[in-house]
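The complex is shown incomplete by one protein chain, all other protein chains being positioned as in the whole.
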Amino acid sequence: MEKTWNNKAWFMVLPVLLLVAFSAVIPLMTVVNYSVQDTFGNNQFFWAGTEWFTEILQSERFHSALIRNLIFSFIILAIEIPLGIIIALNMPRKGLGVPVCLVLMALPLLIPWNVVGTIWQVFGRVDIGLLGHTLESLGINYNYVQNPLHAWFTVILMDVWHWTSLVVLLCYAGLVSIPDAFYQAAKIDGASRWAVFRYIQLPKMNRVLLIAVLLRFMDSFMIYTEPFVVTGGGPGNSTTFLSIDLVKIAIGQFDLGPAAAMSIVYFLIILLLSWVFYTVMTNYDAER
Amino acid sequence: MARIDLNHIRHAYGPNPKSDKDYALREVHHSWEDGGAYALLGPSGCGKTTLLNIISGLIHPSHGQLLFNGQDVTNLSTQERNIAQVFQFPVIYDTMTVYDNLAFPLRNRGVPEAEIDRKVRETLDMIDLASWTNKKARGLTADQKQKISLGRGLVRSDVNAILFDEPLTVIDPHMKWVLRSQLKQLHQRFGYTMVYVTHDQTEALTFAQKVVVMYDGEIVQIGTPEELFERPKHTFVGYFIGSPGMNVMPVQLAGDTAQVGSHTINLPAPATPAGAKKLELGIRPEYVRLGRQGMPVTIAKVEDIGRHKIVRTKLENQDIAVIVAEGEDIPAEPHIAFDPKGINIYADSWRVGGN
Partner (left out) sequence: MLELRNVSKVVGGKTHLDNISLELQHATLNVLLGPTLSGKTSLMRIMAGLDVPTSGSIWFDGKNVTGVPVQKRSVAMVYQQFINYPAFTVYENIASPMRVAGADKATIDREVRKAAELLKLTPYLDRTPLSLSGGQQQRTALARAIVKNAKLVLLDEPLANLDYKLREELRQELPKIFAEAGTIFVYATTEPHEALLLGGNTATLSEGRITQFGPTIDVFRKPDDLITAQTFADPPLNTIALAKIGKAFQLEGGVAMPVPSNLGDITDGTYTVGFQPHHVGTSRRNADEIALRAIVTATEITGSESFVHLSFADARWTMLTHGIHIYTPDEVIDIFIDPHNLMIFDANGNSVTRRQKLAA
């Protein structure tokens, strides 16, 4: 076979390769390096083998943070996905309302994460926060600093406020791509609102929904900044999710080895779960 | 099935229409028979889709009334009008099986499951998809999907009319033939009232008993395919129907003769239009004979399209297309003659005389 190769293409992708190397591969290798060694500073390293991994995998603390995080992600998905779909379905399709709605929806996404945390920290305070004050005056003894349930409620509410827009925007993009003829045909067939959703809108949205679920899962599973700002992981360890725990081990206790091993395990769990979501959803899609 | 009456229907998309120009659809006032097959034919922007959407209820006309079997349905919704529609691009519920697609409109209306089963199987036989009953609809070819769209209409016994909006656009030429003849057979066997929108004259003429030719928001002529071919009321109909369209040339009239350039042509009947600004003679390429006698022409081009040849000739400065049968020779000194049967006379573009 005769084939001419054009090697110039490699020059084009070189900047990206370098960027990826510096931003991902090299830090990752450092982490791997730390995870199998023990260090006391001064650049002295001792081989530790799989010791840190065994320690992390058997640690009660890791298990509870993992379960906490899984529950959190599950609740987030269970609220944000249906809510996002409902909002997207009710957004206008044409006219002046479209840009207004889109801008309103995009607003929470534009706010820096630690600012979101700060907003909610203030918002939830009983003395000066609107939310806290309102709940208080309704007779609820609201206190996210001391009551774990209230802390969870606040963190979840904050995440829903912050991220449902993303689901809305993705679903909206899926919805507007459905040709008018489908709605007309459904009208002619006498389909109910539910049937239109079930047989036209949902099937046409399932690709963007897959992306929404994956993004929201990965993000919520890695959540750090907002709960750190609002609750700092407390009260007790009740809102200490994996990433907060990780930072505590690495920075707070300076246990670099276990922290590195934990990051790798953490990374693998995210990868595994994302893969599971992806295969389940695409297979379901193919079957239908 | 129903008779459709269009009572002085006009439609403008913008608010406050003033002149005729503001109307996408000017005055349409006609009655379409129960069980008839009608085609709305015209170029894009002629108002044919607007008219179809008024019938289906997707558009509310600015003026006028729409009646189904004498009952005013102008203010009824699409659902309440009980119509079926096949769109340009196949609309199917692709998560459902072929069977469920057909059952869907019946289930939505709460028809008992036994009745649904009977109707669906009957319809699947009609549209020739019985062997695909339990297949997922998404894996089907474009023509099969169009048949499912049609089937969802046929399955209902309460349908007033079946509307088609350029349904063969995405179908390959060979399948077009098959689908068209199946549609024709369905119409002949079951007598549905059908309205078919297209810009393709072959589709319109072969499908319909009556073709409604539209141009610039108006109906120019309603007639059988034969009428439109033999006696186009307007030069636009002559041009738009037929491939190539009618030859139209300026003439001077004198009693029962017409003067084309320096040639005199005998007319089948004298035409005496009063006060017309523009007089024209129209003759279809099928009625122009190429031979050794008649008016001398030069040949600009010969297109051999297999079953016949299209010969582009020039009579003095006038382009005239001639159709010559397969196997017939083109003479060295070509002359053309007009078959009196095919002569039409137009005054200001409207037909005033001829055969």
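Note that the chains are named A and B in the order they appear, and that numbering of residues resets to 1 at the start of each chain.
Rule of thumb we're sticking to: a residue touches a chain if its C-beta (ideal position, glycine included) is under 8 Å from a C-beta of that chain, and two chains touch if they have at least 3 such contacts.
Predicted model only: the values in this text are computed from it and were never measured.
Undergrad: I'm checking contacts with the chain that's been left out. Which of B:81, B:119, B:284 or B:351 qualifies?
TA: B:284
Undergrad: Which listed residue, B:23, B:99, B:164 or B:240, touches the chain dropped from view?
TA: Only one listed residue reaches the unshown chain, and that is B:240.
Undergrad: Tell me which residue among B:3, B:135 or B:180 touches the hidden chain in the full complex.
TA: Of the listed residues, the one touching the omitted chain is B:180.
Undergrad: Of B:18, B:277 or B:307, which sits in contact with the chain we cannot see?
TA: Only one listed residue reaches the unshown chain, and that is B:307.
Undergrad: Can you say which of B:72, B:115 or B:172 touches the chain missing from this structure?
TA: B:172
Undergrad: In the whole complex, what residues of chain B lie against the chain that is missing from view?
TA: The missing chain touches chain B at positions 43-45, 172-174, 177-178, 180-181, 184-185, 188-189, 199-202, 205-207, 225-226, 228-230, 239-245, 284, 286, 303-307, 326.
Rule of thumb we're sticking to: only the chains that are shown with their structure count from here on.
Undergrad: Roughly how far is chain A from chain B, going centre to centre by Cα mean, in whole Å?
TA: Result: the chain centres lie 56 Å from each other.
Undergrad: Name, in rising order, each residue of chain A that touches chain B in their complex.
TA: Touch list, chain A to chain B: 179, 181-182, 184-185, 187-192, 195, 199-200, 203, 288.
Undergrad: Inside the complex, what are the residues of chain B that reach chain A?
TA: 56, 58, 77-79, 83-85, 87-89, 91, 93-96, 104-105, 108-109, 136, 138, 149, 152-153
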